[in-house]
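As you look at this complex, bear in mind that one protein chain is not there, while each of the others sits in place.
== subunit A ==
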Amino acid sequence: MAGTTTKTVHDIFQSMEYGPAATSSTATARAWLDSHSCSLGLFIAGQFVRPLDRQTRSVVDSKGALVCSTVCALQADILQCASSAVKGFEAWSGLSCYQRSKVLLRLASTLGQHGQSVAELCDLCGASCSSSSLVRLLQYYSGSAQLRDALVANWTPLGVVLVVVSDDCTFHSLMLKVLPALAMGNSVMVVPGQSTAPPALLLAQLFMAAGLPAGALNVLTGGDMSLAADVAQNSSIAYVTYSGNKQDAVKLCKATAGMGVPVSVSPNIGATCPIIIFESADINSAVDDVLETAFKKKKEAHWVLCVQESVLDSVMARLRLRMAGLKCVSLPDDGVRVLVETAVQDAQNKGATLVQSCAVPSSTQYPPTVLCGAAPSSPCVVMPSPGPLLPLVTFRSNTEAVTLGNHSPHGQAACIWTEDLTLALETYKSLSVGSVWVNSHPLSDPCLPVSGHKDSGTCTDGGQEGLYQFLRPSSSSVLPRASPVALDYAKFGTDPPPVIIPDQTAGTLKSYTHFVAGKACKSESGASVVVRPQGGGDVLGYCPDGGQKDVRNAVEAAIKVQPGWMKKSPPARAQHILSLAKGLEGKRQVLAATICGQTGLPMEEAHMEVELSIARLSDWAAYCDKVHGGTLPVPQAGTGLSIPEALGVVGVVLPDEHLLLSTVTLLGAALASGNAVVMVPSPEYPLPALAIIQVLLSSDLPAGLVNIITGRRDQLTKALANHSVIKAIWYWGNSEGCQYLQHTCTSPLKTLRLFCQTDKDGNHRGRDWTRPSVLEEFWRNAVQWKSVWIPTA
């Protein structure tokens, strides 16, 4: 009866050791791979395609053994795939909500049967994903598909969505993009990473069996991010969305700059995230969960343990005790081992003490290690290395804990531990991260919106909020595609100012001021630009030629007052905005005359625009306390919340049309949700926007909350792009400007909304600013979501 080892019952009776770890079976996954001769093709138009003469790429398991190979797609494959996706979109979006929902549900029940093979394949390729979490995703999104027209009426699918993930992305994150895209009626082209390619192909096949129309889901495999950029170039792609590490996110953003296709990224791998243990915590539970979180086999985030000084000894004692039982983690190669050892050595040299589960073995195994006494400035916190390392820093007070947690370029997630309800609520509010778990390790569920703040993302995944990235307002038109041009990014926006020759009119014309930090002033450089009426004509006046220094001053003032503005009660914000609307009312005549003078519109139409603008601001005032987050139906016991939060400081480069209405719409959107703005009026026609300054001067808004800087568009765009405090830029302008912003705003990431005002042939492309649907569209652009999960009975 004895097993293969020589351990006798008595030996084990004495040592009470664990038996050898059971190796999980991979038989069904292997059988599926074998049926493809372990060389997987592309999945196009509902079937596997195995083009000849393609390079292949190997997928290896955790021990480095070959699992299978995938094909590297070429341009011909992309074309074939894109045309299949277009057909797929027609078929799929033509179905009813019920029919689409049914397909997702059918796949969920198919997974009940074949979930084993998907889970095994994920395991084998190192992209672990349990089949129960996939079933949950499918069930959640089948509901979203069923209720699309009821829940998000007046929004319509985008068309062909390209989902890209990096090699280290989990299969769950990939599906968190693919399934909502499909549920909303888009067709999807997936460019998976190395480890997610085989499960993505298998799932595409199972989707077909569940009744998905051919072409609605296609999988293109390749070598690296360059394939994704090549696919994005295809004119049938309406939207590109990405999940994975930050480096590849930047590569993708830069490579797709200027294509005229919106790109959103969720760099959810490799963010630095705090775990905060307050003295009021259940420390035993906290330590257990910390160990489970921080030393997971596959490290998605770099956790930093922040412990209140008063309970440091207590936490350390338990860490020492609990860590003794932890097993070593295997490192991918010797290179990583060198990195880990350097990081540990460096931390030790700076006075950190180590808590390790065992002595460091001389293989590619490394024991879980806590670096106690690390400082926020130590390299192991600033530039975390891979491997099972957990820096531990201490803090004194509750406020300091929040400061410590927020002092990072990342804003992915945080765990907080306290039994004090008030403290927990106050802390989750103050942390600028997308997900907060109270007294729990990270839990995920598709009903929770996941939206990285700061450098951790430019879109929201999951939840109802995450559906909007795959939709556009039905009344909006599809943005024109463009081709990237050879643009010298270093020279963009550096033209010398135009020379103004004084003539006989000098001195009689008005010199306008712009509005920075609550003051009407000239530009820092003192230079001006001329303003002429639309369609040409005599000079109307001069306005300041703003530049980088003006933007800097504005942002400095804005970031000082924005947190206070955000914390103001929604009714108070509403009152402020209403008083702005009243200010506009008082200046009706002046505003209409300004619009007339600037655009040459008939007085009647100008008056209409003023009235619409006043009504629009009143709309925004009402939005303040009417639209908010809510509680989420989390499946486990507990309370889930989603909360819309301000982005911070938003840069707006205003359009050349509906000069007053567009300015007021965008200003209101930003202010209503708690942001501060730096607005750049249309360089040609700045007067209506400048006319608002008089209203702002007499308003009681905090100085610096609204800034209006005139000047040349490219110069100011460059200035906005290069200020890290600005979290979002809404841009109306030319295709070069769009390309510049997409290429430049990657570090830190800015949320970009780019609108190219001219199409390929140079014709002006406008939008209808009078429709009420712009309200919801821009409100959604002006917030970022935070989700909170508090496990309770």
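One rule holds in what follows: contacts are C-beta pairs under 8 Å (C-beta built on N, C-alpha and C of every residue); 3 or more make two chains touch, one makes a residue touch a chain; residues count from 1.
In the analysis below, contacts and distances are computed from a predicted model.
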Chain left out of the displayed complex - its UniProt protein name, from "Deoxyribose-phosphate aldolase", "Ribosome biogenesis protein YTM1", "DNA-directed RNA polymerase subunit" or "Integrator complex subunit 5": "Deoxyribose-phosphate aldolase"
Task: Return the single residue from A:25, A:75, A:226 or A:285 that touches the missing chain.
output: A:285
- prompt: In the whole complex, what residues of subunit A lie against the chain that is missing from view?
  reply: 1-3, 7-13, 15-19, 21-22, 280-286, 288-289, 292, 317-318, 321, 324-325, 419, 439-440, 637-638, 791-793
